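Left out: one protein chain. Kept in place: all the others.
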Amino acid sequence: MCGVFGIAGNSEAAKLVYLGLHALQHRGQESAGIVVTHGDGRQFHRHVGQGLVADVFTESILDRLEGDRAVGHVRYSTAGGNDISNAQPLMAETLKGPLVIGHNGNLTNALRLREELEHQGAIFRSRADTEVILHLFARSRAPRVADRLREALAQVEGAYSLLIMTKDSIVGVRDPSGFRPLVLGKIRDAYVLASESSVFDLLEGELLREVEPGEMIILENGGMRSERLVHAPEALERRCIFELIYFARPNSRVFDHDVYVTRHELGRQLAREAPVEADIVIPVPDSGVSAALGYAEEAGLPFRHGLLRSHYVGRTFIEPAQAIRHFGVRLKLAAVRSILADKRVVVVDDSIVRGTTSRKIVSMLRAAGAKEVHLRISSPPTRSPCYYGIDTPTKEELIAAQQDVEGIRKYVAADSLAYLSVEGLHAQVGDERGPRQKFCNACFTGEYPAGNIPEELRPNSHVGSRFD
Amino acid sequence: MCGVFGIAGNSEAAKLVYLGLHALQHRGQESAGIVVTHGDGRQFHRHVGQGLVADVFTESILDRLEGDRAVGHVRYSTAGGNDISNAQPLMAETLKGPLVIGHNGNLTNALRLREELEHQGAIFRSRADTEVILHLFARSRAPRVADRLREALAQVEGAYSLLIMTKDSIVGVRDPSGFRPLVLGKIRDAYVLASESSVFDLLEGELLREVEPGEMIILENGGMRSERLVHAPEALERRCIFELIYFARPNSRVFDHDVYVTRHELGRQLAREAPVEADIVIPVPDSGVSAALGYAEEAGLPFRHGLLRSHYVGRTFIEPAQAIRHFGVRLKLAAVRSILADKRVVVVDDSIVRGTTSRKIVSMLRAAGAKEVHLRISSPPTRSPCYYGIDTPTKEELIAAQQDVEGIRKYVAADSLAYLSVEGLHAQVGDERGPRQKFCNACFTGEYPAGNIPEELRPNSHVGSRFD
Amino acid sequence: MCGVFGIAGNSEAAKLVYLGLHALQHRGQESAGIVVTHGDGRQFHRHVGQGLVADVFTESILDRLEGDRAVGHVRYSTAGGNDISNAQPLMAETLKGPLVIGHNGNLTNALRLREELEHQGAIFRSRADTEVILHLFARSRAPRVADRLREALAQVEGAYSLLIMTKDSIVGVRDPSGFRPLVLGKIRDAYVLASESSVFDLLEGELLREVEPGEMIILENGGMRSERLVHAPEALERRCIFELIYFARPNSRVFDHDVYVTRHELGRQLAREAPVEADIVIPVPDSGVSAALGYAEEAGLPFRHGLLRSHYVGRTFIEPAQAIRHFGVRLKLAAVRSILADKRVVVVDDSIVRGTTSRKIVSMLRAAGAKEVHLRISSPPTRSPCYYGIDTPTKEELIAAQQDVEGIRKYVAADSLAYLSVEGLHAQVGDERGPRQKFCNACFTGEYPAGNIPEELRPNSHVGSRFD
Partner (left out) sequence: MCGVFGIAGNSEAAKLVYLGLHALQHRGQESAGIVVTHGDGRQFHRHVGQGLVADVFTESILDRLEGDRAVGHVRYSTAGGNDISNAQPLMAETLKGPLVIGHNGNLTNALRLREELEHQGAIFRSRADTEVILHLFARSRAPRVADRLREALAQVEGAYSLLIMTKDSIVGVRDPSGFRPLVLGKIRDAYVLASESSVFDLLEGELLREVEPGEMIILENGGMRSERLVHAPEALERRCIFELIYFARPNSRVFDHDVYVTRHELGRQLAREAPVEADIVIPVPDSGVSAALGYAEEAGLPFRHGLLRSHYVGRTFIEPAQAIRHFGVRLKLAAVRSILADKRVVVVDDSIVRGTTSRKIVSMLRAAGAKEVHLRISSPPTRSPCYYGIDTPTKEELIAAQQDVEGIRKYVAADSLAYLSVEGLHAQVGDERGPRQKFCNACFTGEYPAGNIPEELRPNSHVGSRFD
């Protein structure tokens, strides 16, 4: 997962990108970067670094990033990827001038494209699939930026919400399936393209609308215009339902759904599907908070903060040699004995991935006196890996791909365990044309979108990273 | 405010102090320090630094802090105090050997004592009132540590929960009024003295009991014994009620009250005292969360997270020249439009100090669509400064010292404003002998404890900092 | 200017490269980098950073750079080039696997090649001309590394001493003119390729020989073999004479000349060509030391250290608002009054570039009491820019391109000024076939080597950086 933010037409462009990236920090903590240019596009300044936005950029660095047009990127930590050459936005020089790109998503045919490009003599400087787009774009002979982009993206499959900056323009584009979000807004007179609408809460801006799946928004000469990437039938739309369940900030409006309201409703639905005799409902903070409140309300049970989140997570801590049980979870969460003691507790989380954290949480709740622990998950079992940009582990590591619900319950040692049903999920998230019309739910169903099967799943595919 | 943590009898003493200080990080973010020694007390190692515990200590620093006995300290930021010489624990060499001291609290006769000591030739290396204790202790001729400490503390007035480490022992002591908390516990076989019981949740330890007001706990030769500091009548006990309202972690047990439960009950009481027609109840996170939930339950109104707290607060952010309104608050809090729009909102906080933040919050809620904003405060108006260790501003800056409730309501621009009554507070917090028997509530009532009037309030007092 | 160091066959390859780069630190202080791999070439680890070798690499970083084959690079500061994407070694993935390259030199047809490559769809990630070689190499279809390299280098003109690392081998190659140095040696059983022989003094290694102009040294399978890049006639050899005059470390053996001895002889020759009545001879440290000693000996005058070099140069210093005259030079050099007072002083330096530093030095010497100041330069006037890797300014900024010797003398305000003659230079540096046979002296004569005219000087050339 990643976050992107671009702005055209503000003399403090880099500073606004910097703050916008801060508001998108939950979408990626590994690296942050900004590229800025002036109206004439003659000078491009780039600064990227590893770590949080606040640590990567200092006042003197921001002062040097002069310009009125800028794009920025925050990048999520993925295994083995702590190499600065993967930090985005990527920048390259091409025949048509400098080209800058920031990418949220994941291409499903990147390895094949990469090999083809290498056969044509292309060289790669990073492991990022994003670099493939850079090459395809640079190879296009089309005179207009939008056409070059159209030509390049016609060859790629998968998920992408992209920001492209050239010497004349910023272009925002979403793939035809619309896996990842991208919104258009304004801050004063300047147009803004960003991963989530929550940026406007911090920056006093205004959300105009979602960028449509398959739409290109071109910011140029102080104006904004829209073009279609391809004339894709709407049936192809496959928004990532996990953005609503877990990833986006609760104050964002994503895919025309209010995130907080949606999660609250999923909690209510879960309470209807999987009620239980209990004394209190507690969330796993922060991801389970909205759903737990919905569950408690629907169930008529008291809502309590039985697990406290540390204010200082995100920092590395050194463990004593005499190991503390569940050290990692304890650093993040503390169980509140005065709330839990002798109580039958419903604990609500948004999902279970490997099961190890849930197991530790159940154990902590019992150690703090809980008499019964009933785990409720506000989404269906996560059974299949995501190939469209969410950093899920392999199928082997996904506990729900390996075991049934009772098996998982035994593993996490809860008194009961229930997930939201796929139907229950779509009863809350969907549209009038049918629940699964607009959303990708492959992580729950394994039904990967037709025409967008990842390379790894295709017959005769031999896929593997050669470059580490 | 500050936090202290000491441990005797664990070969990884410094690492456990480091983690204990992390669990007390909410009590002070300006500086952190640890002093460690071996059983024979021949080598003392000290490391202090400015910033968070995780930033002050690295693995290699911790590795060098070898020893089985250690005390640590986290220090709150006070105006002008960003000088490393104020960082605690303080350490000095005396005739009787090294002396280490960590202090939570505030002495009310420090300036007078300091002047007397200076007249006797003493020199001061910091502005910390704690240094006065160091001098008094060093001047005592008594052979036993406990007696020297008794002699020294007989001269000081005010609030102190202290940890003292000498070459033989760690001593924990609370002033006879017991303003600030201090608890005794165990981690495996090692005795622990700490500001709050929440440390045991992280470190898998066990709370034994509160250190009593006026009690000295002496950890020596692997054992623990208790002595009285003075034979103080219990009537003098003046526990800081603000620890329960705001300061302590919700999972702590402080002054024999569960913090979370107490705050929840204060919210309920507030709802009974100051009900209002509304649609939802929201907290100001994180301080108002428990009380808001109590309020909502008692009022029978839905509880919602209408204000979101940023995960990345605590870092400095650079503001654009085109100022963003309420920039500081926006960085910390985001109003959730989908929850607030067209709603009559009760917003619950624990206290109002200057009123400026409350005013910004009310403005943000209205900007996010709230139709009415009713502010409810889960404590009485803060009318008088604290001289016992809470970092309140001067009387001139305390809005409730300058205006009545209606004046404050107008300033913060809320539709209604209500505080909890002093009686309502003590109905929840107190003991069988009468509510105000055990607690100091001077910040609400201006009734400073007899025998503990701060220098600033005494007639003919001329007080002023000469050293900055 | 830059420095390169590669080693094959030592289990601590990265640590030896790190120390080797330290010994080459005088060749580049802007950035440093190392890429390391194992015998099987499956994992490549790269670390680059800005600043000195000692600051870029920490113990933990070196520990992570595991492998037995490694190349490293130090890069000189060039105007505007403080972008981490220019830091070398560059690394790319190609169809044939990872490709690593470290470059000392400068290509004279890089912009044209770059344009051609961009026309074929190539994209560039840095401004380094080195990236052109990466592309050309990747485009070659030849099966052997040496052949791919031969094909790639057949297209480039200019100066290059390169280290290339692939999954199987390290290749060191010098351009047919041999502009920049490269030597072959051994450290225990491991072959080493390095810019200068001085690395063996630090690392207890052994210099085997110069890599010949146009020679490729291939380290593979534990062995070493030599191939010719092209069958170039030896007449083309054009070693950079400035390496001997200024750039290389005095303890290096470069182009079969001992650097210290050569500089000493140039000083003697200068004394014969340009004697003067004087009391003492002083060097501008460190570059003028050897020549000044030679001058003093030949002239029979006392040699004195009349200018002292600060031990702590290389660090940034903050200047007071009340400017100190010649602040920059004063930080680096101090004039010793007790040596200079009332003396007629000969001051020897290796070259004059813009003249500003010489002017400040003359002024400092007079301020310290020198009665007369006679400036002697141990090379001919620097009249033409270098296009082969020395970071000289443009012709407009070279004072000797704009003024005659008397004009320069007036500008620097010396009592007399003399340069070494071109003939005098070659009397000391050259071979039996004639002095200019082996060396490039274009900076003094403007006679750029036939077949290697830089793009900037070719008719109809339109050259300019588009990417900054």
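Each chain gets a letter, A, B and C, in the order it is written, and its residues are counted from 1.
Here, a contact is a pair of C-beta atoms (placed from the backbone, for glycine too) under 8 Å apart; a residue touches a chain by one contact, two chains touch by 3 or more.
Keep in mind the model is a prediction, meaning the values are calculated, not measured.
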Omitted chain's touching partners, listed by label: B, C
Contact with the hidden chain (one of B:3, B:28, B:67 or B:98): B:98
Which residue of C:304, C:360 or C:409 touches the chain not shown here: C:304
For subunit B, residues in touch with the removed chain: 42-44, 46, 83-85, 90-95, 97-99, 115, 118-125, 127, 134-135, 138-139, 466-468
Missing-chain contacts mapped onto subunit C: 10, 12, 15-16, 18-19, 22, 25-26, 52-55, 57, 59, 62, 188, 198, 201-204, 249-251, 253, 258-261, 286, 289-290, 293, 297, 302-305, 308, 311-322, 324-325, 330-331, 334-339, 368
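The rule is short, and it goes like this: only the chains that are shown with their structure count from here on.
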Co-neighbours of subunit C and subunit A - touch as defined: none
Chain centre separation in whole Å, for subunit C relative to subunit A (CA means): 48
Distance between chain centroids, defined by C-alpha means - subunit B, subunit C (Å): 61
Subunit A and subunit B: spacing of chain centres that average the CA atoms, whole Å: 38
